[in-house]
Structures are given as C-alpha cells and as structure tokens.
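Omission of a single protein chain aside, the complex is shown with its protein chains in their original locations.
Letters are used for the chains, namely A, B and C, taken in the order the chains are written, and counting of residues starts over at 1 for each.
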Amino acid sequence: MIPQPFEYARAKTLKEALAMIADGAKPLAGGMSLTPLMKLRLAAPERVVDIARVPELHYIREESGEIHIGATTIHYEVESSPLLRAKCPLLAETASRIGDIQVRNRGTIGGSAAHADPSADYPAALLALEARICVVGVSGEREIPASQFFVDAFATALEPGEVIREIVVPATGDDTGWSYQKAAQPASGFAIVGIAVRLRKESGRVALARVGVTGVAGKPYRAERVERALEGSAGSAADVQHAAAEAAEGVEASSDLHASADYRKHLARIYTMRALTTALSRIA
Amino acid sequence: MKISGAHPIPAAPERAYAALQDPAILAKSMPGCERLEQTGEDEYRMVLKMAIASIAGQFDGRIWITDKNPPEGFTLNVEGKGKPGFVKGSGALRVLGNGTGAEVRYDGDVQVGGTIAAVGQRLIDTTARLMIKRFFDKLAEQLAAGG
Amino acid sequence: MKQTINLTINGKSYSHEVEPRLLLIHYLREVVGLTGAHIGCETSICGACTVEVDGKAVKSCTMFAVQADGSKIVTVEGLAANGSYHPVQQAFWDEHGAQCGFCTPGMIMTVKQILERNPSPTEQEIREGLEGNICRCTGYQHIVNAVKAAAAKMGA
Partner (left out) sequence: MATTTTKTEPLIGKRIKRREDPRLITGTATYVDDIQMPGMHHAAIVRSPHAAAKILGINVKPALDLPGVVAVFTGEDTKDVGPVPCGASLPGLRVPHHYILARDRVYFVGHPVAVVVATDRYIARDAADLVEVDYEPLPAVADPEKALAPGAPAVHPEWPDNVAFTYHQEGGDPDKAFAEADVVVKQRIVSQRLIPSAMETRGVVADWRPGDKALTVYDSTQIPHLLRTLLAGALGIPENRVRVVAPEVGGGFGSKLNVYAEDILMGFVAMRIGKPVKWIESRRENFMCTIHGRGHVDYYEIAAKRDGTVLGMKLKLIQDLGAYHQLLTPAIPTLSVLMMPGLYRFKNIKADIVGVFTNCVPTDAYRGAGRPEATHGVERMMDILAAELNMDPAEIRLRNFPEPEEFPFATATGLTYDSGDYAAPLKKALEIIDYPRLRAEQRLARDAGRLMGIGISTYGEICAFGPSPATPAGGWESATVKIEPSGKVTVMTGASPHGQGEETTFAQIAADELGVSIDDVLVLHGDTSVVQYGIGTFGSRATAVGGTAVYFALQELKEKIKRFGAMLLESDDVSVTNGQCICNRTGNAKTLAEIAGASYRAMKLPPNTQPGLVSTYFWEPPNFAFPFGAHIVVTEVDRETGDITIKRYVAVDDCGRIINPLLVAGQVHGGVVQGIGQALCEQAVYDENGQLITGEFTDYAAPRASRVPWIETDHTVTPSPVNPLGVKGVGEAGTIGASPAVVNSVVDALKPLGVRHIDMPMTPEKIWRIINKGTNA
C-alpha cells in the first residue's frame, strides 16, 4: 500500500503553516486519519504541510476555569495529562479508549476533530463537554461550538484555508460525574457506539446533563432528549433508564457489516444507561 | 446495498418530476459533478469528483433513465468507475404530492466494487446517504430559488 | 521531489535523500537495511511495524520518513546492549513468546513502551496494552507471560 507522490513541507510556525494551507496544502499532524487514506489512494493531496512540530499548536494549559488543548496534542498526552485527569477526566478517559498505544502516540486531538470520522471517539466527549473549537486561517480566528463544528460525516465547519488551533473544554469539579462508554468494532476498534456523559448534581437533583453520541449516525450528536429527561430528576435507576431510552430517538442510524441500524440504536440506549450510571456514581 | 428514503421538494410534483430529469439542474445538484452531458435520449455521461473530507476520487460514469411514467416516477440507472472502484446501481424514484409541494421517494440497489467495497464498509452507507441528502438539498434549493 | 532527512537510528546518525511519500517502514527496511520491523497489515492495525520514535512506540507503516526528520529512532535491532538482550527480548525467549516470529519485533517494541509507562501491569492491562499488535500464532498467552517476566526482571 503505497501513496501517490506529493510535496511535503514542515511548518516551523503557525504563520508559515497557515500560508501553506491557504495555498492549498493539506495539513498533516499525526497522520492517523490522513495517511491511511493516502495509502489506500482514497486521498491524494498534492501538497502536505506537516504541522506536528508547530510550537503554537502544542500545549495543555488552564486559563480562567477552562482548559486549552493545542491541536497537535496527541491522544496519549490527553490521556495522561495530570491537569486533564484532575479537571476534565471525561476527555482523558475518552482519549484512553482511542485505537491503541501506537495510535495514541501519534494521533492528535485536532486531527481527529478535523477528520470528523463518524465513528471517532473524541467527538462524543467534545459534544458532552460543550467544547469550543478554535480555528484559525490567514484571515483570522474564530470559535465554533462543538455542536456546530461536526456538520456531517467527514464534514466540519472548517472553511478552506482554516485549521484547528486549539480545543477549549471546561474544567470540571468534584460535583461533576463523567463517563465514556464504548462498543468497539472488533476489527478496527472504532466506535460502533460511543457515549460520553457529563453530569452535575445540585441539591440531590441532576442540574446538568450533557450526552454526546458517536458511531450511531452519520455524524456525532448531542442526545438532547436524554439530557432533558434527566435534568431535574433525582438520577435514580429508573430516571436513568427512562432517559437513556431516548438516546437514539429520531436518529437515522448507520448500518454496516458489524452492526445494523437497529442494533446501533439499541446499543446507544444501553451504553447511555451505563454511561449515565457510571457518571452518577462518580459524583463525589 | 439497498438504499431508500424520502426527501421533500418545494415544488409541485410535475415541476419536481421535470427537474429530476433536467441536466442543468442535475449537474448543479450532484455533489462534485464536474461535467454532465447528454449522450442520447434519457442518457448522460457524467464526470464526478467525489470529495468527502480528505477522501477524493474521480468517477467517470453513465446515467440513464428508464420506465418513465410522468409525473409519477422513473427508474434512474447509474454506472461509474474510477480509481477507488466502481459503482453501479438503479433505483425507482416516485414523486408524490404532499400538499404544499412534492416528496421524492427513492428505493434502489447499489453495487460497489474495488477499494471502496473492500475497505469502505463502514463508510459506504453513511457516505451514500450523505451524497443523496446533499443532492436533494441542492435540488430543493434550486427549485426554491425558481431555478 | 526528494528531500534530505537526518535522523538517529539505534544511536547512529543517518542522512538520506528520500521521496516525501516514502513510508518510514520502507525507509528503515530498504534504505537503512534494518529489516527487523515488518509490514503485516498496512492499515495501522497489526503493529508488526512498531518502532520507537522519540521515545514513543509508533506504527512505522503509517508514518512518512520525512515526518521523522530530526528524530531519534530505536528499532528492535537496537535493543540488545553489551552483548546481552533487552529484558523484554530475553523474556520473549524464556517464555516462548514467539512462534513464527513475524509479529515479534513489533510486539517487543510495544511491550517496552507498556512497561516504561506501567512497570507492573496486571494481566488485563497487558492485554489492553497489546491492542495494537496482532499475533496469529501464540494465542497471546506466552506473550502475556513474557511481559510479566520482563516486568519482574526490570523491576528487580
């Protein structure tokens, strides 16, 4: 499996990278999405700009109650970051479920988000966290809420010439429960269903419920019906079961060799129940 | 692979029926259509540059229409090949009135071969539906704009 | 258009002109002549091509050589030192962790990373750590034993 020829340049700065991207070069960071497609010759960019070592894109830092993650931060760094494990454990847990050690050593959060694979793990967590995707192009920067970023299968709100600069997630406290639960496709490890949950309770009631769903449909989505059903409830087992039943309502589910649409929808309900239950149990 | 579904079209059924066979409208609606030229009665040649995120591939194909039954429906046949593989399919399209406009129901069978069949399993269904949706959205857009 | 890359492999410096599309695995095997890492699946699943780039185990079939420019690479050939095997290599031998041996170099490189990050993994952690490596011969059990043995030895 050998890709078609292409030109390659490594950007040293973000500015340099943006100029090349504006000029039509395809950004390459870890290459866990793009390189396999190039090897299959399903993708054949003429020019590639390597942004993996652009220093302005590589960091995890906390600023005023939010955590900023540079686009080229690899999954392993997210998974093992003490900051994220303490203050945004949902994202760390999700990262730890992506692919395998080697993939997590190369793949980047920005690359995964930009590729918008409908079976990728991160989008579920980004939706549940109400993350903001900060994108930058030669003409400037803008922020896109995760809920508007994932437009369709492999399609994002990124405009030509734009690249993800960072992803911003809220720092959560002990009052927040979280869980990422996944049914993995047995061969590829991609999510047949992946459910990310973030919950907060106030005086015995679920004050906030956010549920991100990946793998089920052509694009990741927020299971808002589940959220509405749970918010305000005590979060009892019955509440969870009742809410989880809505996980795939009104969704046109995907179907493939590994899982039919029916089964996907069923798994969405079961895994939502499990993720909600785990998340509730984790509230301190 | 079976594909079926329905999409609303903001136009009268007759208008929708005609639009579905109008090369100019079709060319603008087909996602990635580079060229669409008539090669015979109800028969067209099409060059399509499929681009879904990083996935890109050029298909060269033939489209022909059979079983015409205006304004209720017809059968659309497609055959195309490119480096990523080949696509072959036919589907029955039915145009129904739905009060304010029309609804197009489609029910077809698509065969896919080559790399896309061998490795694209988890993507074919999603991608096909995405392409169909984009097609009808574009079509609806043009009809709404009076195109 | 070819580009020059400079990198260190198993402690030695190399400089070559390569096509940007040259995969790291082909570079290592065919340009440098280190044939220990193998091509097993080509789709970033099986891990037979695993090598270490800047301290991280990666699948070298899904990386271009140009991306490794300036990096330090360690392959299975670079593990033995001063005439003795790396503890992971030794454990694979002692515990019969290899049968046909084709997946073995990639397995060993992954196991090295597992143990660097978690010096005393449980059986479940070992098995999950091997998610990116397929072995078709051993049923993994002797590999799991090898990881345990290596962990014991390295921790001692």
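Here are a few things to note about the model shown:
As a convention for this text, a residue touches a chain if its C-beta (ideal position, glycine included) is under 8 Å from a C-beta of that chain, and two chains touch if they have at least 3 such contacts.
All figures in this text were calculated on a predicted structure; none of them were measured in a lab.
Remark: the omitted chain is touched by one listed residue; of C:Leu7, C:Leu24, C:Ala48 or C:Leu115 this is C:Ala48. Interface note for the absent chain: among C:Val32, C:Val53, C:Leu115 or C:Leu130, the touching residue is C:Leu130.
In the complete assembly, the contact with the undisplayed chain comes from B:Phe86, out of B:Phe86, B:Tyr106 or B:Phe135.
When you scan C:Val53, C:Val66 or C:Val144 for touch with the missing chain, the hit is C:Val144. For the options A:Lys26, A:Arg41 or A:Arg85, the residue in contact with the chain missing from this view is A:Arg41. Interface residues of subunit A with the unshown chain, by the touch rule above, are 1-2, 4-5, 41, 183, 186-188, 257-260, 263, 266-267, 270. One chain of the complex is left out; on subunit B, the residues touching it are 1, 83, 85-86, 88, 111-115, 117-119, 121-122.
Residues of subunit C that touch the chain left out of the display are 19, 21-22, 26, 29-30, 34-43, 45-46, 48, 75-77, 79-80, 85, 89-90, 92-94, 96, 98-105, 108, 123-124, 126-128, 130-131, 133-144.
Quick note on the criterion: only the chains that are shown with their structure count from here on.
Taking each chain's centre as the average of its CA atoms, subunit B and subunit C sit 47 Å apart. Rounded to whole angstrom units, the spacing between the C-alpha centres of subunit A and subunit B is 31. Shown for subunit C are the residues that touch two or more other chains, namely 43.
Listed for subunit B are residues 119, each touching two or more other chains.
Subunit A contributes residues 1-8, 10, 28, 31-32, 35-36, 38-39, 48, 50, 52, 76, 80, 99-103, 105-106, 187-189 to its touches with subunit C in the complex.
On the subunit C side of its complex with subunit A, the touching residues are 1, 3, 19-21, 23, 42-45, 47, 50, 56-59, 61-64, 66-67, 69, 110, 113-114, 117, 129, 131-133.
Contacts from subunit A toward subunit B in the complex involve residues 26, 33-34, 37, 40-45, 115-116, 118-119, 152-156, 185, 188, 190, 218, 252, 254-258.
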